[in-house]
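The complex appears here minus one protein chain, its other protein chains still in place.
Here is chain A:
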Amino acid sequence: MDLFLGIDVGSVSTNLVLIDDRGDLYLNPLYLRTQGQPVAAIKKGLRMLQEILAPQDRICGVGTTGSARSLAGVLVGADIVKNEITAHAVSALREVPDVRTILEIGGQDSKIIILRDGVVVDFAMNTVCAAGTGSFLDQQAFRLNLSIEEFGRIALEADNPVRIAGRCTVFAESDMIHKQQMGHSLPNIVAGLCEALVRNYLNNVGKGKEIHSPVVFQGGVAASAGIRVAFQKALNMDILVPKHFNVMGAYGAALLSRDWITERGAETRFRGFEVVSCDFRPRSFICKGCPNACEVVEIRQDGAVLARWGDRCGRWGVADEKVEDAALSCSHPLR
């Protein structure tokens, strides 16, 4: 079977999605923890895929996204390297073709994407705050000794959610602990926290944007029933959560790679599953060539330089123009 692979390497999770040439999901998506080690997570994901795939399955295109998209792109030899916003919009459009608003909350970043007639017309990402929502919920669930699913569900039992100061997660946490010490019930506190985070998101990320339905809510946090209900209450609208809400970035990357390859009948640049056994070493150094003092990042595969970026003057790129060109051209917007 001809397959297209999408890889989303984020701060919390690394996801891999395989689709067929019709764009339908093939096999179950892989959802792994990044644990601060993107290279290890990518290798692990590929190794797992390699084990599941049948001999006649062929990877015909690869797309990467997420905060480690360039790194992942160089490692696996991606055909297309895309930012998270575009990748999320593409997959949401596939699931809900008339979507007009996408709420996306992941581990570290939260975003809002506004679409009209199937085209992204506006977007915003968290700036000063409203960040780290996923990681924060994770941490609070751990502190209360609940699983993240239980944590979301418990909010639904609230009869009178507590008002929690939600300017940022640090304030929210101290205010929340304060409310606990005062003796409020757990469901009311958790529901209050969900409402505070949603308020904060709508004020700081969605500020001033016209939110029209259909609204799609995706990203890891969409798993939390409490947050879903808080959104429904705050917006007074139905909130759609796609089936594979937590791997929509990877799904979008896979769809983009399929379109890229099929539209131009190109060969994939996928470097094959052999890369799992290669030794990748990233390192960085401050270039002393001129007073600009750029921080150059370098990735070596088994000792040989695979890619370098970060220099302003092109000195390190010129040393190996082809490699750098590859790294740069994959982040081209029209790819």
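Note that in this section contacts are C-beta pairs under 8 Å (C-beta built on N, C-alpha and C of every residue); 3 or more make two chains touch, one makes a residue touch a chain; residues count from 1.
What we mean here is this: contacts and distances are computed from a predicted model.
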- Item | UniProt protein name of the chain not shown, from "Probable sigma-70 factor, ECF subfamily", "CoA enzyme activase", "ABC transporter substrate-binding protein" or "proton-translocating NAD(P)(+) transhydrogenase" | "CoA enzyme activase"
- Could you tell which one of A:Asp57, A:Asp259 or A:Glu298 touches the chain left off the display? A:Asp259
- Query: Which residue among A:Phe4, A:Phe123 or A:Phe136 touches the omitted chain?
  - Reply: A:Phe123
- Answer key for A:Gly208, A:Gly265 or A:Gly303 versus the chain not shown reads A:Gly208
- Query: With respect to the chain omitted from the figure, which of A:Ile7, A:Leu49, A:Ala72 or A:Ile85 is a touching residue?
  - Reply: A:Ile85
- Note on the structure: For chain A, residues touching the missing partner are 67, 80, 82-86, 117-123, 125, 127, 208, 256, 259-260, 263, 290-293, 295, 312-314, 317-318, 321, 324, 328, 331-335
